[in-house]
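Following this message is one structure expressed as structure tokens.
Only one protein chain is missing; all other protein chains are in place.
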């Protein structure tokens, strides 16, 4: 931590600040320049609340000098995190595609879509059974029946399953049916849920919250990692900004930023990021070009009658076309799919 | 719902759009102007996903014409919501002050602070026992022990209790000790939690999410209301913007906006909104001047040793001073405290 | 314009609203549903301030149904705008690359860089001579001397020139040296400048403002178009959000959004959008994958000694590598470069 002192600091103020730093367990290095004096406060307290020093008289500014996350950081672990889920490796040079409907609606629906997903070369089937809807009057998912259908469809076509877990009490149930737990954007800071997933024995896909900085996001990953689960995969899905033509603003630059800061794989979800079908393909291509380790895309064979988010689902033909272009772009940047 | 058609729409496109609207259960009114044709689609579907129409060929734009929330809206219930919690009335002309430490840390601490809170004229004691901390390495609260201390201190000084409930499995426990459940900003869209609180028999204070629009916020209130609990009170606590000098941007204009849109009482939390002690008093005064029905303020007798958020806690003297000024401002706008 | 009336509107309020609409020159269509009455107000007033109706008693909400811009809209002109600047066509299937230093610093510098730019296949040379710097103490550009050097370097290597015009009084001077005027992000709503450029006889590249919605941006383009200059090209360069790891948030989804709303070509500037060299290439590839009609990239042979924005400039080798990958991605989506 760096403490920048005010220009006209008194001896008493300086003494008081020094005393506080020592009490908090820091070792102090003092640098005096022509204009200012700076204190370097050394000590391993990654989550020290720097405002405790900022409010002392005579302090102008305080800077934390280490990231508040540790296990998630590239300085802690330099090699990319890679993990196998059955026969699929996440985080390797191969780009992994997750696809499927927003919600599981019926056995016929999920079977039809799973077949399309498989044929196009995607490896993981998505589908919601417990849905977090902004309106209490909207379709809330089929519950365990939906999970059964999802699992059956995935097994039938040799796909893995990812599905969202909304709360702690559902972890055990969902564990029985899924290969990867999904934590949705609205739950990114549901620390109680994150902690419990830290002791779950399956990987977790952590979506970025609507107003989460990359740092917040990695702190949430830290909750899972520090509770014992190393298999975390991140997923960018758009942030909230002032722009209203798109549902959210897809922060594609977060992909290289995460790769620099962290060793965790990062996927991208262009369906939620844009909210409209005709923006999904260009944004999927852009995410791959920017280095995403995978994509999550919504596909529906009959989106007009989908019970949720139909307007952002690709039609089967569009998905096939997208997969072709994604493969070509992967090749351009030296990756496979 | 209003459907604005493209200028050069074909007969076939129009027919297709009309068909879809009828299939979705709408009655259609057509208005043709010199430049454009507009379809008014009438029918009671407050949560219809307008994107279903927006993606049809020939549609330029679609506008929802009713708020997506109903029970929370002023057009559903015109009189202000008022409810009694023991001897305290929320939502009346009287401004209610909630005060206390960020976290309950010890019996001595909460007793000391409760006494200060009571003496200054505040009616409700706050204090966290289960804390949502952005770092897994930070103090996470005393748990049930903390709840017991909080209750004891409140009872000792004749105060009510408000404390945060982090997840569904804690509702029953917290119910035993609190008078009002607090849903924190990070849980504002934890719909599973909101639903269960809809059947809890105690009031709920719903804090605004960091990236929640006023509409999102009222939709979350709708979850509680529509599940049977009419005693909801909102609390503005700052939104996330590009400005970094303050922790969040305190959206004081949300206070009159909520009052226009909804009948629910709205409080303001200047401590979390700004994150620094010296900004709390001016922002508390501003919130009252803008019409807040109550304040929630962090107070600590020894903030330097607080286990969480000490830097934003007012000192006892500052809190006393704030209460004096708040009373005077309440009088200016014709309210009491 | 659509006027949604309050549920319990009185006859008198309705009469007053109707009267106002008629006075403002609108023709009224009334649609009554079970829940609400809606007035369709028809009439060609693209810039009518809808708040004039919104504040009348009995009005719940007002929606504008036409875009506030006209000449810039796709509904006004369906074919993509294409225009020739000497031998370069902007807005065609060919992706055009603009490259060069942030600032012109010396003849040697601009000559060296122009040669690199030309060899890599870019068509247009950029370079600032009058710089808008956030600090008054920073290098402000070489002025006319810089323009001369820039022109000379471009002519020497058969490139076009684009350079920024900061204010009205510089238009004539810059006209003498440039092929395309650049309006910077900070001047996007300098309407006085936009108007005068509307009568300039050279194309204008209009960068998106830091807090400009796509609608604001197209309104600014409308200023140039409506004053007589049809040769406008847009350039996305990042918007301001809460994220701080990158300088700005590159809104790549704005590219397909603009293409849907408007016929104007849209370029992308990954250098300003991210602010750091190692993010520029992935973001350049992403922008092309998303459908950008061109790129603007900063290149410097000696960025460590650059007088402005060195840290975001690509090194010559990196630029060559980027051009290779950009070409391959252009091919994937059926475009040339």
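Letters A, B and C mark the chains as written, and numbering starts fresh at 1 in each.
To be clear about the criterion, contacts are C-beta pairs under 8 Å (C-beta built on N, C-alpha and C of every residue); 3 or more make two chains touch, one makes a residue touch a chain.
Computed from a predicted structure; not experimentally measured.
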Check: Among C:261, C:277 or C:300, which residue is in contact with the omitted chain in the full complex?
Finding: C:277
Next item on the list: Specify the residue from the set B:130, B:250, B:267 or B:319 that touches the hidden chain.
Entry: B:250
Check: Touching the missing chain, which residues of chain B?
Finding: 211, 213-215, 239, 241-246, 249-257, 260-261, 273-274, 278-279, 282-283, 285-291, 325, 328-329, 332-333
Next item on the list: Name, in rising order, the residues on chain C that touch the hidden chain in the full complex.
Entry: 20, 46-47, 49, 51-52, 54-55, 68-69, 132-138, 166-169, 186-187, 189-193, 195, 209-211, 216, 219, 222-223, 226-227, 239-240, 275-278, 304, 308-312
Item checked: Footprint left on chain A by the chain that the document does not show -> 2, 4, 6-8, 27, 29, 31, 33-36, 38, 40, 42-44, 60-61, 63, 65-66, 75, 240-242, 244
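Just so we're on the same page, only the chains that are shown with their structure count from here on.
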Note to self: Same or different interface residues for chain A and chain B, judged by whether over half of the residue numbers are used by both?
What the structure shows: same
Item checked: Innermost chain, taking as reference the mean of every protein Cα atom displayed -> A
Next item on the list: Find the geometric centre of each of chain B and chain C from their Cα atoms only, then give the gap between the two centres in Å, rounded to an integer.
Entry: 38
Item checked: Averaged-CA centre spacing for the pair chain B and chain A, given as whole angstrom -> 26
Check: Do you know which chain C residues sit against two or more other chains?
Finding: 241-242, 244
